[in-house]
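One structure follows; several queries about it will come next.
For this view, one protein chain was removed and the others were kept in their places.
Take a look at chain A:
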């Protein structure tokens, strides 16, 4: 429902002077409710453990494998597929061996590909047993199996995760992080990652329990890559989610390590670290500032264009997109790092989602002062922008339209002329037929801005004719029938102002009889201008 505020905001856009460029920047924050399927290319919130990198031996993954007690401290236990009833019996027995057997059987059930019986295990009341096993440092196998089982339960729905947390698993897992057994520690990392991934509430519970120092202390030059991958992913979940954001102090704690991780070469570590940065930068300018201050921007720009590391493009681009939605100064760091040299390639990327993100980033740079707009033009961003307006998919076209409108609101007259000459006007006119009221309104806004530039050049008539030639007049006239009141108004205003014979409007005054009396007013107070 168009409220008064929307109208005011709209009116403020018609004003050519004194407008606040920050208001033009389109922020992601506003998009909360989604109708679409969750993004396919973003990383996972929670993961179930089917493999583990730090397991002492690859063969441990084989269900038939029976580890050797002497070498690995894992007792030899013959595991068969037990029923839930048997598992309950085993886990509740006093015998360590039975407990281990039951626990391992439960873990295996929970690791099966399809329909793991998460709820059944919870309903069987086994969680408190599992949690108590976590603290049995002298029973590493049992500890490990319990950790694994709990990890997989925590990977379920929010309700599943809640059960794990409410059974007191959080402190137990955090102390398990310091286990001398790498695979047990890694399992704890994983479990904590699942809990953090559930949402802001549990994320902050973990932070309160000092999970961050415990995690960071495991990073060293000798940490195996596989372990680091899991750890980076867990860190990324600790950075994730808004409403509220993770506490600033926690962010400050993590950032140096994230920066460090971003200089490694492993693709998965880089990807998750980059996602972490993208979450941290997805906020107000203060949040963005904490990221920018680390000096990571040039590295992000580098990762954006990394040929071999295709997976990096999305999170790096997202991070940079977030940063350029910040203040002019923050945007400038990205420009200085060369983002404008990288964007053209991404705007022609084969994947539509990348084109869209690149156009979004560009739209925010275009909302900057005319100096930045000039850099954008000098770096040759107009041709790829027009290309996207013409050939992009709808979501990309929408971002590209925003870029045009933002640009026309802050640009100098010369810059607007360059934009029009690049073919952008023709392209946005073609888009006036899209089935999206907001996009249409944004285009009409751009047309209005272009007219204001033409007015300064004294070329209004030339522009009117050009728009008519490009078929724009027909389209704008048609929009006067649009059901959306604001679209109708905007179209009507443009027609009235630029496409009809000039009509001057007058004003009403009050009257007497035959003629007006010229009355000398009483001067009561002194004039003071």
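One rule holds in what follows: a contact is a pair of C-beta atoms (placed from the backbone, for glycine too) under 8 Å apart; a residue touches a chain by one contact, two chains touch by 3 or more; residues count from 1.
The rule is short, and it goes like this: contacts and distances are computed from a predicted model.
Its record in UniProt calls the unshown chain "Exportin-2", which is the match among "RMC1 protein", "ferroxidase", "Trafficking protein particle complex subunit" or "Exportin-2". Of the options A:200, A:434, A:460 or A:495, the residue whose C-beta touches the omitted chain is A:434. Summary of contacts with the chain left out: across A:225, A:248, A:264 or A:478, the touching residue is A:478. In the full complex, chain A touches the hidden chain at residues 1-2, 6, 11, 14-15, 17-18, 30, 32-37, 352, 391, 393-394, 433-438, 441, 465, 468-471, 474, 478, 482-484, 486-487, 501-521, 523, 526-529.
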